[in-house]
Each structure stands twice: as structure tokens, then as C-alpha cells.
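Note that one protein chain of the assembly has been removed; the remaining protein chains are unaltered in position.
For subunit A:
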Amino acid sequence: MKRSMQKGASLLLMGMMLALVVTACGGNNAKNNGANSGGATQGADGGGSSGKKTELLFWSPFSGSDGPFMKKIVDKYNSSQDKYKVNFVIQPNGEYYKQLDVALSTGKEQPDLMIMHVDQVPTYQSKEQLQPVDELAAAAGINPADFAEAPVKYATIDNKLYTIPLDIHPVVMYYNKDLFEKAGITAPPANRAEFDAAVLKLTDKSKGVYGYVVPTLWPQQFIFPSLVWQNGGELWNGTDVAYNSPEAVEMVQWLRDMVDKGVSPANVQQDGENTLFLQGKNAIQFNGPWMKSQFDEAGLNYGVAVMPQIGKVKQAIYAGSHGFVVPKAVTDSTKLAGIGDFLKYVSGNSLDWAESGQAVASKTVMDSAEFKAMEFQSTVSQSFSSVQFAPNVLNWGTIIEPVWGELSSALLGKKSPQQAMDDAVAKSRQAMK
């Protein structure tokens, strides 16, 4: 009897453990949904008179909460016409380019259309993996002027456009409304003077509340470049890495000063600033629009604003951007026409995508009353005029990689800002060879 009880307890534990593991894997299930729904639609079309549909394989990295929104757009498109069928595939976000590289290099099960971050476009273009979309867009009646300028300009190489932008995700400022109210701050800070004053007022050591908790790792990938550009510095000066310039070093010092002034605690670990933000102990954080759903779920009373201009020279905001690209290997004219047709549909109907929290790049949608009514997304889109993307340099990801470690050393007080940035430049130059 006792023995069976003990066995029962073990089994129960095992069950709990399995449940945990299964939940952990839950995120991946979305991957299959797309493919399944594709099959279902096909079955329903059996009675159509138009004969065989042209199928388009569409890859995306939307394995997060954004996946269902894109799927909705695809589903709506598929049922809106009967010439083409878009098969929507979601690859896990962290594995996306790995999977894509393998598919492109082996030539097996290549997508006909895929999502690509705009700062990846020059690399894939230079490896001759992409085709210009000018003709395809013209034939479908898509005008590049109808999109935000920044991604169009960035993805125009030798006067040819290589992407149709979907969204832009700049770093934005999130702030805790309750803490702002308590500190008597009525408007989010918009420049360095306002910011420096606000974070001092917001800090209340007795309650463990900090004005601005400085992240030492991610998402510095978005914050640091913005600050450097704002201060008139460059990451890349055209021939060399340039993040040890006085302009860049001053910004590292500014971040470190937050810790020295007690506005931020020391030794902030990965996600430490976000944990404190969720606990109502960090008043401000700079992060991407993708954080919205997490804050909503946590029931936080937060506001969003354009990142303030901390640097002395100009407003500049680092951003990523999703766009549609077409592999060079797609030559079938029916397919190309289908891709154009689908992209035309998306650019007019990307409001569903905005619902996911993203600020869309289509001006038609941005100008619509529905989009303007979305407070969060329309605030994010106010950054669009000052967004900048990663420098267009081959292997930029590995070249800038040493910066993140060295920057964290400086922010943790292990190295002086100048020393850290000099070391980063030395390591980066090695990666450029």
C-alpha cells in the first residue's frame, strides 16, 4: 500500500514535469498551424471552377504572438480571390536565418516569398539571393512612394528596390504612469535636460524605485546606436568602425553616470531592467514595440513615447524593419504576378498587422482613421522620420559583436568608457579582415 502511494507521488511529479516540458514547447505549435490551415483551405476549394490555383510558399519568422495576425491576413487574402493560394509557414524566430540559409543554399523547398529584416537585405543581395521587386510592384500597382521612406531607401541598391516594407520597429520609451504622477512629471521627457531631471525626481531609494535602470546587455543593441547617432557619432564611418569617437564615448559615460548618480542600480543583469519595470521599480525603459503585449498582460499602467533626444546633434532612432523579399530563383511569371497581387493586398490591409502592436510601413494604412486611433502604434510611427538602420556593411553582425561585451564592461564599471570602446574597435577590426 505504502509502496504504491510512493509510486503515485512519483508519477504525479513526473506528470507535472511533463506538463512543464509540454508548455515550454507550446510556442512551437504555431509552426504547424499555418501549414495545416493551408491544407484545409485547399480542401474547401474543391468545387471551384477556376481550375488549379498557383501556390505560393511564404516564409516568416513570426513564431511569437505576432504569428496569428499575419496568418489572419493570409487567410483573408486566400479567400478573397481564387487564382493564388499563399501557403504561410512560420519558422522559429531564433532559427529563421539559419533555416533560410540552408533552404536557399540547398535549393530545396525554397520559399517564393519571405519576410526579411531590412538590414539583412544588402547581405543577401550581395550574395545574389534576391531579385529586385520594381517590376513586380509596378505590374501589381504598388508604388514604393506609398511606404515609409527609410526602409525603401535602405533597400534600394544600384537604383533597384529589393523589399516591400511591412513594418518598422524603432526603440521607443516606455514609462510607468503611476511613478510619473507621483513624481509630479506631467509629460514624458523629450531631451537630455528633461530626461536627466526626470530620472532624478523619479528615483526614490527608500522604496527601491529607480528613475532609469540601465540595461548592460540586450536591448543595448537598439539603445547604444541611437545614442551614438544622436550625439553626431557613427558606428561605421564609411571605411572603418567608429564607436571609440568622443561622441560615442560620451554617450557610454552618460549611461554609466546613471549608475554613479544612483538613478540606476549597479550590476544589472540580462532582463534585470525589465524585471524591475514589471515590478513598478523602474520608471523608464527603452525597448522595442514587441514588449507591449508583455506589459499589457502584466496589467501595467504604462505610457509610450518617442525616445528622447539625448545626444547633442540630432534626433536618431535605431530601428529594425520587416519587409517582403523575393528569392532570385523565383522566375515563373505566374508566381511573380501572384506575389505582386498578394503584396498589393497586404499593403492595403496591413491594419491586421498593426493589431499585433507593430507600426506598419504602409502610408495608406498609417493615414487611415483606424490606425490613428491606435494610440500605441501611432505613437511608435512618430519615430519613423528619424529611424536609422544598421550600417550596410557585410558581416556587420559579427563586426559589431565585440561592442556588446565591451559596453557591458563599461556599464558594469569594469573598464573606463574610452578603454572599453577602444578595445571593442580593436576586436571589431579583427573581424573585418
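Note that a contact is a pair of C-beta atoms (placed from the backbone, for glycine too) under 8 Å apart; a residue touches a chain by one contact, two chains touch by 3 or more; residues count from 1.
Definition applied: contacts and distances are computed from a predicted model.
Trainee: Just go with whichever of "Protein-arginine kinase", "SWIM zinc finger", "Multiple sugar transport system permease protein" or "Spore germination protein" UniProt uses as the name of the absent chain.
Mentor: Its record in UniProt gives the absent chain the protein name "Multiple sugar transport system permease protein".
Trainee: Which is it among A:N191, A:Q270 or A:T334 that touches the chain not included here?
Mentor: A:Q270
Trainee: Among A:Y84, A:Y97, A:W229 or A:F295, which residue is in touch with the absent chain?
Mentor: Selected residue, touching the omitted chain: A:Y97.
Trainee: Contacts of subunit A with the missing chain: which residues?
Mentor: Residues of subunit A in touch with the missing chain: 2-3, 6-7, 9-10, 13-14, 17-18, 20-21, 24-25, 97-98, 101-102, 104-105, 124, 127, 129, 213, 216-218, 265-272, 275-276, 279, 281, 395, 397-398, 401-402, 404-406, 408-409, 412, 414-415, 427, 430-431, 433.
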